[in-house]
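Every protein chain except one is present and positioned as in the full complex.
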Amino acid sequence: MRFFSDNAAAVHPAVFKAMAEADRLDTAYDGDAWSNRLDATFSALFEREVAVLWVTTGTAANCLALAGLVPPFGGVLCHREAHIQVDEAGAPEFFTGGAKLLLVDGPGAKLTVDALEDARSRIRPDVHQVQADALSITNATEYGLTYSAAETAALGAWAKSHGLGFHLDGARFGNAVASTGASVADLTWRAGVDALSFGFVKNGGLSAEALVLFDPGLADGIRRLRKRSGHLLSKGRYLAAQLLAMVEDDVWLANARAANAAARRLAEAAGQRLVYPVEANEVFLKVSAAEAAALRAQGFDFYDWGVGEARLVTSWNQDMAAVETLARAIEGL
Amino acid sequence: MRFFSDNAAAVHPAVFKAMAEADRLDTAYDGDAWSNRLDATFSALFEREVAVLWVTTGTAANCLALAGLVPPFGGVLCHREAHIQVDEAGAPEFFTGGAKLLLVDGPGAKLTVDALEDARSRIRPDVHQVQADALSITNATEYGLTYSAAETAALGAWAKSHGLGFHLDGARFGNAVASTGASVADLTWRAGVDALSFGFVKNGGLSAEALVLFDPGLADGIRRLRKRSGHLLSKGRYLAAQLLAMVEDDVWLANARAANAAARRLAEAAGQRLVYPVEANEVFLKVSAAEAAALRAQGFDFYDWGVGEARLVTSWNQDMAAVETLARAIEGL
Amino acid sequence: MRFFSDNAAAVHPAVFKAMAEADRLDTAYDGDAWSNRLDATFSALFEREVAVLWVTTGTAANCLALAGLVPPFGGVLCHREAHIQVDEAGAPEFFTGGAKLLLVDGPGAKLTVDALEDARSRIRPDVHQVQADALSITNATEYGLTYSAAETAALGAWAKSHGLGFHLDGARFGNAVASTGASVADLTWRAGVDALSFGFVKNGGLSAEALVLFDPGLADGIRRLRKRSGHLLSKGRYLAAQLLAMVEDDVWLANARAANAAARRLAEAAGQRLVYPVEANEVFLKVSAAEAAALRAQGFDFYDWGVGEARLVTSWNQDMAAVETLARAIEGL
Partner (left out) sequence: MRFFSDNAAAVHPAVFKAMAEADRLDTAYDGDAWSNRLDATFSALFEREVAVLWVTTGTAANCLALAGLVPPFGGVLCHREAHIQVDEAGAPEFFTGGAKLLLVDGPGAKLTVDALEDARSRIRPDVHQVQADALSITNATEYGLTYSAAETAALGAWAKSHGLGFHLDGARFGNAVASTGASVADLTWRAGVDALSFGFVKNGGLSAEALVLFDPGLADGIRRLRKRSGHLLSKGRYLAAQLLAMVEDDVWLANARAANAAARRLAEAAGQRLVYPVEANEVFLKVSAAEAAALRAQGFDFYDWGVGEARLVTSWNQDMAAVETLARAIEGL
């Protein structure tokens, strides 16, 4: 019974079905009928005109966006534990041409205006120090916390007041939407977000993520860099079809709700053991080494997270019987 | 009836079947059972130990290889009409950190030792000029010509004598193998090739290409750069499964033979109109504007190629009746 | 008697004198009194407001300018034999983050609107090909030809009509000004030039070149990249003082005239042997190997330039007696 991550789960049947329907000759790259439907489909979802590019990984989505928002000599304010800083092998530096991540702290990998302002104000506005050109946040965060629409809007207003671009890493954006109940518009462009990495692969997709651009001026350069970075697949219709399948019937939202529900059940069981409130599909538990071993002996797999902590992640298709068994095992520790 | 390109054709059923079989939870990235079988499967095909990485595009395969073979201040000898120079949006410069493509001429986008030696000898061996660090060729070439095993070996020997790495862009490598009848070993490592971009997408695949490394010292750095460039998909098993399906039952070879056969039929019809000998699945015809229009009026789609020429490309699943119809139409011009 | 190059000659006394006068404590980097006078001094010379940055090499000036004019995924139209392509070790690729030089031909390393338009029109306006974002010319060219104000203006108008930035490599700009008799304004911003690498080192300077920006929007980013590329010297006043010494008393123009005059004398002697008209301080001669040996036997040093040609370069302080001796030696061949 695996609670390692949501990024290796099986694929939702609707995704495979859509790919099979796309299995006929069409124009290469993103000139096909499926790719051509993306902008309209996502524009309807986001209640305004957006430009959407398919890419195959969240890393590509994040770093294409950042390369659009900062010059090579620029800087990106982000959390010290942000995925772009910790787990993308220097991809932001690669895509941007050597921009610098400017690291800010905060509990649960969540940023506040106060922490950002403190960091920004310490940068001397001269040519010797890398200046901040953009802000990047993750919703839900790497520790499963969410930003509400109001929190996002506060960050967006602050970013705009300093002329910063605003990127949202939404590897688990669906979980954040399901958890907060906010509209996708309120969590993004209405809050000042310029570019969203809208993750589908962790949420039942196969190999397609959406890079959603609210600033239309970004699209041309990013389309060029998508090709230049080897991310323009020739049979792009199979990626577009995945995104359409996830969005057109709200599969993404149903999947996120299912994963969140599984996590909530574990959170109830964990009680005082919780390191962070459970606001998405990740559960961080305080457990001793002996307790972790006891859970593993019962067949549960998960990551140790530093000393005395464990990380459990639930997926869109998590077996609820297994979740219940695990919940009781946690309660019984 | 489309003869635009082989890069937008439908996918071979074995590929879809293999992806469906991979549709269950496994380890993320390339830690899964399918990815773990790649090295052995390709090593058997190549008659020696190789390291294989899946990637989603030929551009990524080519440029990861080049980044492994040349330093950022280095140079790559290639044909002036090579795909890496003409159609990859500067991806070689991006992946290598700004290395320079050093352009060499030759009919049909094919290189010879003489032409290479002439180019290399013009480079002053000082710090003011970019030095050649690698050679990259394409087999079959961008104009559908092939390099025989002996021709490749001559280039490889020359490259080694000057300390150059040797990359082979095999976007249509299957077609070259089918056409020359040479073994994949003789066309690559036995001829001195260090890294092969083994293309499957143009040959019936969906989204998986293989980067085959004969120099094991290249693998560690290239694996890091694959992640860093956003090309390490979390559900990598669906890519590995595609490659295994193409290789394990020689689907790649059967598909290449079919495409080549279709092109040969067109070549017979074209006769004196051929710009180049047809050695793979591309046919370049001399046609007047009126003749091109006449063919299009009969329902055939293809690219104009400069003034007075047309490019026809056949695919693994090209409808042979359509090919026959087109052949007769060409004969009837 | 050396005619190798103008880039190793001694330094004009006024330059040393100015450096000695600057030898007292002042603010570091470019905050000193000398650096602060640059903009006004050059603005007077150019008859409009300009921003001027000192740098230590022409390569740095050229490539900082290009990095300001093109995005990393962009392209620079230039001559196939331009210094930035041939002799800067890939510096344009390094500073721009991997932009591509798009090479155009023309006699004497000189470009025309027709040749440029032909090259530009062959670029497909899609994401697969690197687009042209800027034009870079060299005046005087690498073969000692000059662009008149009218020729420059024609190129500038063409560049602007296609939305291209316009960079002028003026390593020997002084020689071009002296030769054409045009004003520096007519040869630059009035002709549409956005950024000028104004060379002084080949013309009697020590270690200071001027990057002159006519588009004020370029200055902020380029100032940052100057620091980032290690080109912001802490004792910048010694560089600024060099530039002021060269400009404030028209030393640059007198020096250029002297070098041009020496070259003209050689050109008269060369007569039919000239490969190109001599319009600056470089003389390309047709000479047999025996003739070249004969000149060297008389104590003259110079570069062979391909087979059957020799390059002679005159400097600001070329000994006119030696020039006369060489002229007669050439006449006597």
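Brief remarks follow.
Letters are used for the chains, namely A, B and C, taken in the order the chains are written, and counting of residues starts over at 1 for each.
Just so it is clear, a contact is a pair of C-beta atoms (placed from the backbone, for glycine too) under 8 Å apart; a residue touches a chain by one contact, two chains touch by 3 or more.
This structure is a prediction, so every number in the text was calculated from the model and none was measured.
Listed residues A:A33, A:V86, A:A150 or A:A293: the one in touch with the omitted chain is A:V86. Only one of C:V55, C:L69, C:V104 or C:L312 touches the absent chain when the whole complex is considered: C:V55. Checked against the hidden chain, the listed residues A:K17, A:R48 or A:H128 yield one contact partner: A:H128. Contact with the undisplayed chain is limited, among B:R224, B:R296 or B:R328, to B:R224. Across A:F3, A:F42, A:F94 or A:Y238, the single residue that touches the chain missing here is A:F94. The missing chain lies against subunit A, touching residues 72-73, 75, 86-90, 93-94, 97-100, 127-130. Within the complete assembly, residues 2, 4-5, 7-11, 16, 19-20, 23-28, 32, 55-57, 59-60, 63-64, 88-91, 94-95, 201-202, 206-207, 224, 227-235, 238-239 of subunit C touch the chain that is not shown. For subunit B, the residues touching the absent chain in the complete assembly are 71-73, 97-98, 127-128, 131, 221, 223-228, 232.
We take it that only the chains that are shown with their structure count from here on.
In summary, the pair subunit B and subunit C forms a contact in which both copies contribute largely the same residue numbers, shared numbers making up over half of all those used.
Between the CA-based centres of subunit A and subunit C the separation comes to 50 Å, rounded to the whole angstrom.
Subunit B and subunit C have centres, each the mean of its CA atoms, that are 42 Å apart. Across the assembly, subunit C contributes 72-73, 97-98, 127-128 as residues in contact with two or more other chains.
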